[in-house]
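This structure is in structure tokens; I'll ask about it shortly.
All protein chains of the complex are present and in place, except for one that has been dropped.
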Amino acid sequence: MSVVSIESLVVRYGSFTALDGLSCEVPEGCTGLLGPNGAGKTTLLKTMLGFVQPTSGRATVLGMDIRTKGREIRQAIGLMPEQDCHIPGMSAVQFVTYAGELAGMPSDQALRRAHEVIEYCGLGEARYRNVETFSTGMKQRIKLAQALVHGPKLLLLDEPTNGLDPAGREDMLQLVQSVSHGKGVNVLVSSHLLPDIERVCDRVILVMRGKLQAAGTIKDLKKIEGHPIDVEVKETSGAFVNALMEKGFSVQPPKGTTYRVEGPGRPEEVNKTVFKVAKDTGTQIRGLIIAERSLEEAFLEAIKE
Amino acid sequence: MIQIQNVSRWYGQVIGVNDVTAEIGPGLTAMLGMNGAGKSTLMRLITGQLLPTTGSVKVFGMEPFANPEVFKRVGYCPEIDNFYEHYTGREFVHFLGRLSGLTNAEAKSRTEEVLVEVGMADRAHKKIAGYSKGMRQRIKLAQAMIAQPDIILLDEPLNGLDPVGRRELMDVLGKLSNEGKTIIVSSHILFEVEQMTRSILLMHRGRLLARGDLRDIRALIDRHPHKVRVETNNPRRLASELANLTNIVSMNFERGDRGLALQVQEPDAFYTALMDIALTTDIEIGGFFSPDNNLESVFNYLVHS
Partner (left out) sequence: MSNPIADLSYRNYDGPLTSPQARWWSIARQSISQGIKKKFFVTLSLLSASFYFVLLIVFYFVEVLNPAQAPGDKNPLLSMIKWNEQFLNAFSTSQLWLLLLALLIGSGSIANDNRANALLVYLSKPCTKLDYLIGKWVGIFIPLAVVTAIPTFLFYFYCLMSYREYGFLSQDPWLIVRLVFMIILPAAFHASVAMGISSLFNQGRIAGAVYAAIYFMTLFFTKFMQVAWIFSFRKGGSESSGSQFVANLYYMSVDGLQIGLAKHVLGTRGGLMFPGQGMSGQMRPRTGKGLGGANAPPQMNPAELIPTYGSLWLLTAVYLGCCGLALFVAWRRVRAVEVIGG
């Protein structure tokens, strides 16, 4: 069951074609939306919100057609925009309550729910303070709160960790993860920070030049053919490399102190061989894991095509 | 090249930097810290925009404050986004090149070179008002590099760039640092900083918390023993084999009995023992790695202890 279904969507701004026959399905769960700048991600998000009238093609969000049901869609979606935005002159609670009312909640429900959501986003202490006095991290959280207040079934997050320091980033990612797993809220995260996406999402959609470039689970995208392993050593050692090559291994040049090696045999035997070679050459192994491409590498490769 | 001696700077009651002493030489140094830790203040002290309230800052042996000799050799790429919007990118970079003391001819040729390096050569003829965030970042970097300074300071330079842009920028910075220039990068995006350098300068609440090579620092954080995760088919047997080692602080069995999570005090002895066990017993070790051997963990340990 897909949450967003897009078929051959073409969107033009004047003579500029932003989306060029894009077709994709956003499944349930947490999906990452990737793509280089100018690829059409922003246009795609605007289209999903029912703002942009496509030139041709069809799209449905949560089962509703974007051409006719823009308002209903926006009632069922929450958007956390990238830029700073708030309603001037309000405290956190007032702001989130108002956001709920705008989405159609009755006032008493909106107030109650606003408190709940603010608490969930970690702003409980600051809930009666004016939003204009908030720090960057708090502003990001309040944006998330106003997107969640009306209980949307689909959450669109645009660069959710923008401007956050490492602790704030960690908190935000945890929030996103907890809301997207097990609470029935589907999440679409658009970000340039691929490790964040890796952390939070299960699948990704890669958009390039207005078209769908790749889509799939993160696990699949990261898999490398064959069974290479990454061996991290305490200090690089030519002897180690040579000994491995003698046993029929292929060894790639080290990144820092990590070698990517591939050798014949079953994985367990391979490991044992590596250990033996290390002991024989006096090399201390500090890590041994199945090599995966990082999502960033997968991304860069996908773009090159 | 940069010598900071007991420098403090405060604004009324608010302290920006508190008694910081450090020396920064050629190569790429990462300046880290939470929001408000004093990174920007320290940068502005080095670039000569602020005068230290106490202590001394010396760049190339001279005080940088209002010192054109220093300004000529220092490039600064700030976080804020303030341009002359009606200039084209090319005009802006040229203008700042002239301000740095280049002659018209030099400025012209350097502008072209530097625009190619940051990847804006084909787009620099448009007015800045229409630039995306990524393009603005590149122009900022271009103006920092144009006079071929020996020291470049960059405040959140990767903000707003897509992964391709980030990689390109990191390559440019890597190249410059290999040429012997002193580059200081302040960023929150730790996994990227990690790829650029191991030399860090960590600020916390205005004070210098740590300075030096990441690995050395990690090794010194005794309070937080190294975590190691071992994937094995027989964790309990492995545990019993390892239990005799006195430097193992704790062992946790992972859910599903698929692995063993350990905390060890002296990693060297541990890794050697682990390899021995792998080679001498029939316990199969599928893989192992240290999840907290990265910058983010070190950062958290230092800042949140």
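Every chain is named by a letter (A and B) in the order it is written, and numbering of its residues begins at 1.
We take it that a contact is a pair of C-beta atoms (placed from the backbone, for glycine too) under 8 Å apart; a residue touches a chain by one contact, two chains touch by 3 or more.
Bear in mind that the values here come from a model prediction, so they are computed numbers and not experimental data.
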With touch as defined up top, name the shown chains that contact the chain not shown. A
Can you tell me which of A:2, A:17, A:42 or A:91 touches the chain that was removed from the display? A:42
Taking the entire complex into account, which one of A:185, A:261 or A:277 touches the absent chain? A:185
Contact partner of the left-out chain, one of A:113, A:127, A:141 or A:169: A:113
Residues of chain A in contact with the chain not shown: 42, 45-46, 49, 51-52, 71-72, 74-75, 77-79, 81-89, 98-99, 101-106, 109, 113, 116-117, 119-120, 132, 146-151, 158, 178-179, 183-185
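FYI, only the chains that are shown with their structure count from here on.
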Write out the stretch or stretches of chain B touching chain A in their complex. 33-36, 132, 134, 159-167, 188-191, 267-268, 271-272, 275-276, 278-279, 284-290, 293, 296, 299-300, 303-304
Listed in rising order, chain A residues that touch chain B in their complex are 34-38, 135-137, 162-169, 192-195, 229, 232, 234, 267-268, 271-272, 275-276, 278-279, 284-290, 296, 299-300, 303
